[in-house]
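Mind having a look at this structure? Questions to follow.
Only one protein chain is missing from this complex, and each of the others stays in its spot.
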Amino acid sequence: MSIEKKQNAIIEEFSIFDDWMDKYAYLVDLGNELTPLSPEEKTDDNLIDGCQSKLWIIVELKDGKMRFKADSDAIITKGIASLLIRALEGETPKDVLDAELSFIDKIGLHQHLSPTRSNGLLAMIKRIKAYAMAFNAKA
Amino acid sequence: MSIEKKQNAIIEEFSIFDDWMDKYAYLVDLGNELTPLSPEEKTDDNLIDGCQSKLWIIVELKDGKMRFKADSDAIITKGIASLLIRALEGETPKDVLDAELSFIDKIGLHQHLSPTRSNGLLAMIKRIKAYAMAFNAKA
Amino acid sequence: MNIQNIRKDFPILKQEIYGKPLIYLDNAATTQKPVSVIEAMNDLYFRLNSNIHRGVHYLSEESTSAHENARKYIADFIHAKHTHEIIFTRGTTEAVNLVAFSFGEKNIQQGDEILVTEMEHHSNFVPWKMLAERKSAKLIVLPFEEDGSLSLEKFQSAITEKTKIISITHVSNVLGTINPVKEMIRIAHEADVPVFVDAAQSIQHLSVDVQDLDCDFLAFSGHKIYGPTGIGVLYGKEKLLDEMPPYQGGGEMISSVSLDKITYNELPFKFEAGTPNYVAAIGLQAAIKYLEDIGMQDVIKYEHDLFAYATEQLLQIEGLKMIGTAKKKTSVLSFVMDGIHPYDMGTMLDKTGIAVRSGTHCAEPVMQHYGISGTIRASVALYNTKAEIDKLVENLNKIQMILS
Partner (left out) sequence: MNIQNIRKDFPILKQEIYGKPLIYLDNAATTQKPVSVIEAMNDLYFRLNSNIHRGVHYLSEESTSAHENARKYIADFIHAKHTHEIIFTRGTTEAVNLVAFSFGEKNIQQGDEILVTEMEHHSNFVPWKMLAERKSAKLIVLPFEEDGSLSLEKFQSAITEKTKIISITHVSNVLGTINPVKEMIRIAHEADVPVFVDAAQSIQHLSVDVQDLDCDFLAFSGHKIYGPTGIGVLYGKEKLLDEMPPYQGGGEMISSVSLDKITYNELPFKFEAGTPNYVAAIGLQAAIKYLEDIGMQDVIKYEHDLFAYATEQLLQIEGLKMIGTAKKKTSVLSFVMDGIHPYDMGTMLDKTGIAVRSGTHCAEPVMQHYGISGTIRASVALYNTKAEIDKLVENLNKIQMILS
């Protein structure tokens, strides 16, 4: 499934919530389902310090496809991170580089990616893109 | 003539002007009539630096009465100084100390004595009062 | 004090956030402004605006008078002995920096000690730390007790022969603690050490009388006392201010300049370089006047009741732990909730129209003391109501269910 299609699937999933409470409850579920990082994986190198919440991210390239792991001390941040991962997991660096992650906007969570938000999510996307660029150059 | 009476005389004099131009022209005349200080008298000690205009003042006690000389590089400042001197000249330190110089207000020149005005006139009155206090204490 | 009338003075309180009525409980960060404050500034801009001091034209004289009257008004409000003991700054932060630099230039030598407490806002911590580094002096940090109060005994023993200045917050912006500054100043003065009081969180909630406190310096921010941004006040005792060298250089703070020699202006202008924010000074005066027109005592009483109610209600919530439980507190309610990250709670409360702050509140040493990464902080002001507190509690409960 392309990044585009995965984004559409997520948008459809979220379209059933007309109440913000249900939407956030779902985010919390998603956050809880994301495999936590082990303490050893929570290194300073993997850390994005968002001031308000901490976010760790590990990016790898396996067989030409990108793989992600992430964790956060805040559950909503973690839930959104899990959505971002779902959209990008297993894609080529080139596709990741080109991806426009508009689904966050469309499911009404854009404020979490605003540059003034101190949760690290925007920095996470930047870091993923930086990795993709590096992998792409090497390839 | 008491300070009170001299003030009233000045107020009456000014009451004939209904145009500010005439009033200021008169002030200019008064300023020009005031005997200028000699260069030797324009010492730093006698100077009140009003930022915008300079004002020199010499205060003396003769036979128990106060005597004043003043000069300024700005003619309007000098004109007002001459009015102040006219009201206070030849009076005892005690009378000078007690004097309420309300005539400045009444002839519509109060703005020249505002604490924010940088012409030195308010400082001049303060200095005159300080001299009066000193003379009075000695007596 | 008629709360419904008061609320009408603050147009923003009628706002809806995501379709829900705004409940603004982030007052320790900044307060909302009554109409009269904005009107005072608009009036100045539209009728009298002109740069102040040294102008001889009408507008300049009117603006200057308005500015200097504001200074006088503020001097009276905090009971300063002299009007020229009031220095306008951009805010509390700048006031601390001014004193740390100027007092420091004159009085701090290598090996000297500067004493602050562990509960200081970064703005009353970092400038002293920077001074200590510049002068190879030592910054001594007095820890607070578990309940978030300061021990007078420990304070007294922290003062040594080398202590040259002490800076303490009047009210903690995280713990809510009201520190016994008057008593602390007395103790400090016995050792001849001057005291700076950070009144950023007290000026709007308590009566502050600088002569009664006998503090040597005191500072607060306009925007936290219903006034505009960009203005604050530094009070300093005449003698100390007179002895200190200037901080910033420029227009206004100069008496005369030649290529070789600069003569500095007298107080308060010596410390006010550049065009002052005269419009905001007038806004701040209007804000204080607003408070005084209601009556400071009434405000204190109203807030005291509201605060007690809020404390009681919050403590009903299971798994909620108050951070800062000193006996004397005001306005600030900081808490953590079992298994819930403050960021998550802040984010979800926002969705209910409730504005609280989450995070470290620019006081990381306090977080480190308790070993927490942040708190949720609700802080009340004179326009908040018990009904709003009820809504807060209701939503905290609801969200707690979702998040755990």
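A, B and C are the chain letters, set down in written order, and residue numbers restart from 1 in every chain.
Here is the rule we use: a contact is a pair of C-beta atoms (placed from the backbone, for glycine too) under 8 Å apart; a residue touches a chain by one contact, two chains touch by 3 or more.
Quick caveat, the model's predicted, so the values are computed rather than measured.
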item: Missing chain: touched chains present in the view; value: A, B, C
item: Full-complex contact with the absent chain, from C:141, C:296 or C:317; value: C:141
item: Residue in contact with the excluded chain [from C:3, C:130 or C:296]; value: C:130
item: Residue touching the undisplayed chain, where the options are C:274, C:319 or C:339; value: C:274
item: Residue numbers in chain C that touch the chain omitted from display; value: 11-12, 15, 17-18, 22, 24, 26, 29-30, 32-33, 38, 42, 45-51, 54-60, 90-94, 96-97, 100, 118, 121-127, 129-130, 141, 221, 223, 228-231, 246, 248-254, 256-259, 262, 273-280, 343, 346-347, 349-350, 354-359, 362, 364-365, 368
item: Residue ranges of chain A at the interface with the undisplayed chain; value: 49, 51-52, 111, 114-119
item: Sites on chain B contacted by the missing partner chain, in the whole complex; value: 20-21, 24-25, 28, 51-54, 73-77, 118-119
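Here, only the chains that are shown with their structure count from here on.
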item: Best-connected chain pair, where connection means C-beta pairs in contact; value: A-C
item: Between chain C and chain A, distance of the C-alpha-averaged centres to the nearest whole Å; value: 39
item: Chain centre separation (chain A, chain B; CA means) in Å; value: 79
item: Interchain centroid distance [CA atoms averaged], chain B/chain C, Å; value: 46
